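Rest of the complex left out; these chains stay put.
Chain nomenclature is as follows: A, B and C, assigned in order of appearance, with residue numbering initiated at 1 for each chain independently.
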Amino acid sequence: GPGGGPKKLKLAFVVNNASDFWKHARAGTEAAAKELGNVEVDFRIPSSGQAAEQRQVIDDLLAKGVDGIAVSVIDRTNQIEFLNKVAGQTLLITHDSDASESKRVCYIGTDNTAAGVEAGKLIKEVLPSGGKIMIFVGTLDAANASERFAGIKKELAGSKVEIIDVRTDETDRARAQKNVEDTLVKYSDVACLVGLWSYNGPAILNGVKSSGKAGAVKIVCFDEEDQTLAGVADGSIYGTVVQQPYEFGKQAITKMAKYLGGDKSALAGGQQIVPTLNIKKDNVAEFKARLDKQLGK
Amino acid sequence: MKKELGIFTLLLVLCGVTAVMNPRFLSVTNLTNMANIIGLYGVFSLGLGMVIITGGIDLSVGSMFALAGVLLSMALTEWHWPWPLAAAFVIAIPMLLGWAHGSLVTRMKIQPFIVTLCGLLLYRGLARYIAGDGTKGLGNAEGFETFASLAKGKFFGLPAPFVILIVLSVIMWFVLHRSVYGRYLLAVGRNEDAARFSGINTRFVIGTSYVLMGLLTGVAGILFAFYTNSISPSNHGNFFELYGIAAAVLGGCSLRGGEGSVIGILIGTALLQVLQNLVNLLGIPSSLNFAVMGAVVLFGVLADQFFQNRAAKKLVRH
Amino acid sequence: MRGIAKRFPGVIALDDVSLDVGKGEVVALCGENGAGKSTLMKILGGVYQPDGGEILVDGQPVKINNVTDAMKLGIAFIHQELNVLDNLDVAANVFLGREPLLGPFKLINSKKIHADTEPYLKRLGLNISSRTRLDKLSLAQQQMVEIAKALSLNARIIIMDEPTSSLTLTETERLLELVRELSESGVTVIYISHRLGEIEHCADRVVVLRDGKNAGQLNHDEIAHDRIVSLMVGREIKSFYVESNAAQTPGYLQVRNARSNRYPEKMVSFDAARGEILGFAGLVGAGRSEIAKAVVGLDARGGGEVSLGGQKLAINSARDAIAQGIYLVPEDRRGEGLVTGMTVRENVTLPSLARFTSLFMIRRDRERTTADEQIKSLNIKTPGCETAVVNLSGGNQQKVVLGKWLSMSPKVMILDEPTRGIDVGAKAEIYRIMRALAENGAVILMISSDMEEVLHVSDRVAVMHEGQITGVLDRADCTEENIMQLAVGKKIASAKPAFAN
């Protein structure tokens, strides 16, 4: 480089849309860069959440020149050809959302079906004698949404819990909350509300509160938005399944650097699952403390 | 009023049908929820209506919501400003931006569509940058409980946003239909030249309509921030400009300017929200949500047109 | 046309009207404002469908469902209101709908369209390029383009609905010549005008409408000003022009160094007396309208200095001028004079709304009173003050513009083509009003392209040529000859300077 000294590795971390979730991943990538010293991280957010925009971002990165890209695949079945092209030009791994049939070297992230199963377990815990549940998500055609949904269905199969339906909101929070309110009006006997995307937790909480059903209806959700954790702490949310985006970021950068440094084993196995955690009232305080530390608060 | 009659009938019919098919439509909870959401959307739709009446448009509403929401959250929870100051700040910013829009439109003669499209891009970018792309929240309203209860509490059993909408609508009704300023808005929207030749300060009238829009956007932005209680700047308020424009146009505002009424805008807003409620209450699959909305609106407009044509013909015959 | 009937909401525009025209004949259609002339022609031109009656061409009944049908029958129509496209050039406007094509892809033959346009422009004496975009032309020139368009149709019948209302003398004369040429070559012309002099000059026959009914007709040798008028209004109108005996205060209004956009390097200064009517004459594009706009602050850069009664006024916008009692009746009534979508009431009160408020609320009852007063005093033909102005006939629209300013007691009233499209009865009325205003101490500036009007109404006449006043004529020296000399830029002895230093 122009600054002299040893050439720095340029690694890119491409996510799927703009959300708080990625703040933690970013902290992870930064921590890794600091530890390694010879890495420069380019953190990219295609804000619309669309495959086309992501593709453009990656095209631009390739044009700019990078040594490795970690990407959260928006469409695993149909971006394959494009991903293969990318893999031909640089080191490619996937994180958060995989495309297993592509030529990416490795996947680092959550197994969303397994995460769904975990949520299913929480639901069974909170509804020991069964009941009706409604599921809320932004869009069902996103891979992680459909996998989590599949996981939940798998776990609940044969139990007395009945899934009424799925309500989508196209990431419009107002509508997410409105969906909850409408559900509570239409199905007065709904026992538990499940949110699959991070903002669905707070949206459910708000909707339940504004409908005056706080406490009467159970809530299970995903991820760790502030309001979600506060809800878990005060008992209005039974539990949330959290991923460890910090680990995605840290491991992706560290392992890509190692791999490029010659240690091929760092990205061995094709899939390196970062487990999810079930956060309930008893472990929420400890979890929160850890998050704050990661973010340097 | 004649113009609004058609869409008002459609609204009544929809309510009737929904109430019959699912009596819970008329439950207190549902009506309260709906009043709340109508309040939220109504406030900024009123502002959009005014701008549309002058022949303009404002595409930046949603982005302003994001900016206002982020600033509100930071002012209250991070900088710990007293809430009246925070409220004034969050209303002043959109007004200032509205003033800038108005100046660009009237002095620099740039099309409103372009000005506010740039606004749409700019303000969302700013909101995201200020928030560091993270979600901002209002938490449990510690330290500004009064503010929170003003924005999402209840008055006389009615949700605050609804009450605020009613108050603002009454004021706006007088402004648009009974005040000199309102008459000027309509005149400027129809024929700016003729208005200027009549001694109307058309720049001032058009410019202030954007400031007014800013004011209402600020108020709605606060209500909306308290409604979601958390603001993720990348999608908070996305597409809201479209809802507002649709409400205004459905309610009889013409995008060519010079036409529109407060009542019409309110009915338009209510119609859109009732439609969403209906789709949910009747258990129509989420995926068809939009399709049903589109179809009903189209049908309504068609029927309205049909009856108006018939009425016009009758008038001629006799 | 036999037994034609047409109703609009609230009005019966035509009731059992018949009209015959022969080949090569020039038929003038006369009637007061709102008599139904334009409506009858719009039915012939396929714009409206009649509610009753039939149309026969060559003895065969025909059905004219739309404009294209009318064109196929060889009917060309010059509408009362301009119908040109100002985003296209002259040639495109002239041949709109009938473009010459070229090649296998049927593209527009751009060479031919321009070459074909030029002769029509020449024939009309119009000195502009066929490639000029129309928004670069003045109203009068646009009107001429529309006439060129009608000519180019090579029609059997040409309907001209007030074609001269925005033309000056030279163009008008050229047009009348043209009408003669057309009729000699076998083309029928239906000619609508409120300038009875023109009708006396060119018509073979006059058909008069009154209140949507046939009111009679005059053959060639019966055509005379007074007879037309009495058929139109059903009574005699004695004196057209009102003589003045008001005391005048010279130099009451002083305008110094006003400029027009078109001729920014030329300054215009003039004085006008309190109590007088100062006429402004000139050829198309002499810059009269632009000076008027500059004086009332509509063109802030060209305003110059305006003083009234010795006091300098700061006029930066129309608002300032209006606050000082200086009003302008613009020449383009649809574009600048009226908000046509609004009602008569709303238009009349628009510049003075503040007067109608109490506690910040507009009092509609007071508005209505004022509007009704104007409807009555100007004899505006309308179902009521709540009718949208679009639905009024052209002349009645013009009266609404006048009414709007008359309700506000003017100090200086600038009237740009005040009687454009106004019938004789109303004209006399307007002249009377102008005179009354002057006698009450107002300054009246009247820009007019109607020579008769200029000659008979003004106390003095200022003549403009290419952005400058070439001279002012006292009443005694006011002759058509003198005005024309000054209008083409020649100096004559009897002309006085426009202002005293």
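We adopt the following convention: contacts are C-beta pairs under 8 Å (C-beta built on N, C-alpha and C of every residue); 3 or more make two chains touch, one makes a residue touch a chain.
Predicted model, so just to flag it, every value in this text is computed and none were measured.
Student: With each distinct chain shown just once, how many copies of each does the entire complex in this file contain?
Tutor: A x1, B x2, C x1
Simple rule for what comes next: only the chains that are shown with their structure count from here on.
Student: Using the definition of touching given at the top, classify the network of chains in this structure as line, ring, star, complete or other.
Tutor: line
Student: Which chain is the middle one, judged by CA centres?
Tutor: Here the chain at the core of the arrangement is B.
Student: Starting from the mean Cα coordinates of subunit B and subunit C, work out the distance between those two points in Å.
Tutor: 44
Student: Taking the mean of the C-alpha atoms as each chain's centre, how many Å separate subunit A from subunit B?
Tutor: Taking the mean C-alpha position of each chain, the two centres sit 33 Å apart.
Student: Between subunit A and subunit C, tell me the centre distance in angstrom, where each centre is the average of that chain's C-alpha atoms.
Tutor: Whole-Å distance between the two chain centres: 72.
Student: Quick check: what residues of subunit A touch more than one other chain, meaning two or more?
Tutor: none
Student: Listing for subunit B: what residues touch at least two other chains?
Tutor: Residues of subunit B touching two or more partner chains: there are none.
Student: Of all residues in subunit B, which touch subunit A in the complex?
Tutor: It is residues 22, 24-25, 27, 29-30, 33, 36-37, 40, 128, 132-135, 137, 139-140, 152, 224, 227-230, 232-236, 238-239, 276-277, 280-281, 283, 285-287, 289 of subunit B that touch subunit A.
Student: Could you please specify the touching residues of subunit A with respect to subunit B in the complex?
Tutor: Checking each residue of subunit A against subunit B gives 17-20, 22-23, 45, 47, 165-168, 171-175, 177-179, 181-186, 188, 199, 202-203, 206, 210-212, 225-227, 230.
Student: Note which residues of subunit C are touching subunit B in the complex, please.
Tutor: 7-9, 51, 298, 317-319, 321-323, 328, 330, 335-342, 346, 350-351, 353-354, 357, 360-362, 404
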